[in-house]
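Rest of the complex left out; these chains stay put.
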Amino acid sequence: MNTFGKKFTMTTFGESHGVALGCIVDGVPAGISIDEAFIQSELDRRKPGKSNLETKRKEDDKVSILSGVFEGKSTGTPIAMIIYNEDQKSKDYDSIKDLFRPAHADFTYWHKYGIRDYRGGGRSSARETAARVAAGAIAKLMLSAIGINIQSGIKAIGNIKGSIDDFEYAKTSPIHALDKNYEDKQIEAVTSARDEHDSIGGSVLTIATGVPIGLGQPMYYKLDAVLADAMMGINAAKGVEIGEGIKSATLKGSQNNDQISSLGFKTNKAGGILGGMSNGDTITVTTYFKPTPSIFQDQHTITKEGIETICSLKGRHDPCVAIRGSIVCEAMMALVLADMVLLNIGSKMEHIEKIYS
Amino acid sequence: MNTFGKKFTMTTFGESHGVALGCIVDGVPAGISIDEAFIQSELDRRKPGKSNLETKRKEDDKVSILSGVFEGKSTGTPIAMIIYNEDQKSKDYDSIKDLFRPAHADFTYWHKYGIRDYRGGGRSSARETAARVAAGAIAKLMLSAIGINIQSGIKAIGNIKGSIDDFEYAKTSPIHALDKNYEDKQIEAVTSARDEHDSIGGSVLTIATGVPIGLGQPMYYKLDAVLADAMMGINAAKGVEIGEGIKSATLKGSQNNDQISSLGFKTNKAGGILGGMSNGDTITVTTYFKPTPSIFQDQHTITKEGIETICSLKGRHDPCVAIRGSIVCEAMMALVLADMVLLNIGSKMEHIEKIYS
């Protein structure tokens, strides 16, 4: 089960320290201009080592398209993309091959499969998200053709939470901060955690504008439910909210209902979704990331044989996974919306008559 | 897209004021004792009109099994269940047939489909969740056979949040309150909202105990991601957390990592899930519900033609959907876990050799 989506789908493969990772993007409509430079630029936004707030693993993350594009256009056949792994320091992981790092997937992989590629977390490494970003870039190319635009940024690092959502600013911020007034404090929280050999959590706000009304299947493939799936499925995510989210649960209906005028919704507490379908307003999703599980302090754990031991990690890790996670949130939202755009067509006979007349 | 799950699946049908609603539960292993009284008792926990804190719509919610059970046992064929609608006051809805109730799905259904059964919200009515509870009861019967137990209760109503999680107490509380010390205040919050012709939000904690290690597919059908999908897909849900959830995003790794001893995890911040797979500890999920959108105060809205008008609702509604929502949360968690139990088998050759030798 390495496929995401129903009609516009991404199937990924690859381990952190294997030969390569990549994906097959299927269901891409024919006739989209596939801008390879754009895909690479998306990968560059996610790639590690851009600043000292990130892991020092050096990966160019150079992506190659293997199929599905002809003379610069999508052909309707599957688009395969591959990224070869380069800066693998597998030796770093010898010391952990027989123990379970706390808060990592080592324990569960081992018990589920009876075998695990322990090098860099294997399949469960956040490195897999490079494939998501590549696939998400294809989705963005399709979405932008019909006016849908996706953006993201860091809302909070630890307890330092911004109050302005400036997505343009986030594009230039080394931590993708949405609020420049809090950026310095947020950077300080990251560096201080890193200097203490610790890590820190954070949250990401992701939005989509220009979304037509009616995307989302209204019962078991609801837009909000699938976004929750998409975001919660990103490494280290532990919470997801749509619109006002948790705050809604503390309000009264008279405070929370978005009333409607002839110009549209007067407020957007709903985060752009009603009954599982987009209502034409901005889609807003907040994703909460736990602190990076890899910390450089001694921790209690056990070996595969169940013997208690101390886990002392070496290696190279982001002190705050939320930062690069924001790029992955965008990719996941793009994949969800591209899928919903396709699935929505055919919801009424009018569509069918329009296509087949 | 009215099917939930991949191997143990539920497909539901039915509108609030149609002839009947129900479901087909597929993928149920043969040989489970199907206790019809238990299924009915689960529906009774969810059914409306049990107290004056709930809608006064009177529905017996009597369920009939149509197939898939022979001499008291599941046969491996699909189990269809049906609940006929009884207390339909469709007249109540004449006044809203041409306008969009704020915070309801009226607006999006109309735009997506060009037609809507406006009576009682049609398909988007929470009445559909009766089918989920019936299907969830089948899932519970299967899960209990291997020692998995699911429980839920109300954590907060509005800003009144309990601090003790007493699931036994919740079973007897009219509002399924987890903390008896806060129950009165929580009831008061509901009645006060109701008396003000308003409604109020709330949150539900759902847990599963006895879960074997390794449930969940580790990439795109992760246990936490699918639980997020399941919970966010319940009517009025706006936020989902796994384990510490949002709080995790404010912590440092040294605070959030669950260290391990030879007796198991020392803490359970993770909510029983690592890398998308169950780790053997208690699964904990919190679901946040917005206030019931139907309130009995004048609200601004528009008609289908886009003309501004006032929405003045009549009818019968729960002032706090989270309360009965807690029963639905249990059902959804049961469905997710039943699916994961089946999907996990075959993850290693050892399983296959055990079955086919």
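Some notes on this structure:
The chains carry the letters A and B, assigned in the order they are written, with residues numbered from 1 in each.
Simple rule for what comes next: a residue touches a chain if its C-beta (ideal position, glycine included) is under 8 Å from a C-beta of that chain, and two chains touch if they have at least 3 such contacts.
Small disclaimer: the values here were computed from a predicted structure and weren't measured.
Every protein chain here shares one sequence; 2 sit in place, and the complete assembly counts 4 copies in total.
The working rule: only the chains that are shown with their structure count from here on.
The distance from the centre of chain A to the centre of chain B, each centre being the mean of the chain's C-alpha atoms, comes to 26 Å.
Here chain A touches chain B in the complex through residues 1-4, 6, 12, 100, 102-105, 107-109, 111-115, 123-124, 128, 156, 158-159, 193, 196, 198-203, 213-214, 216-222, 224-233, 237-246, 248-262, 266, 269-271, 274-280, 288-295, 297, 299-302, 306-308, 322, 343-344, 347-348, 350, going by the rule given at the top.
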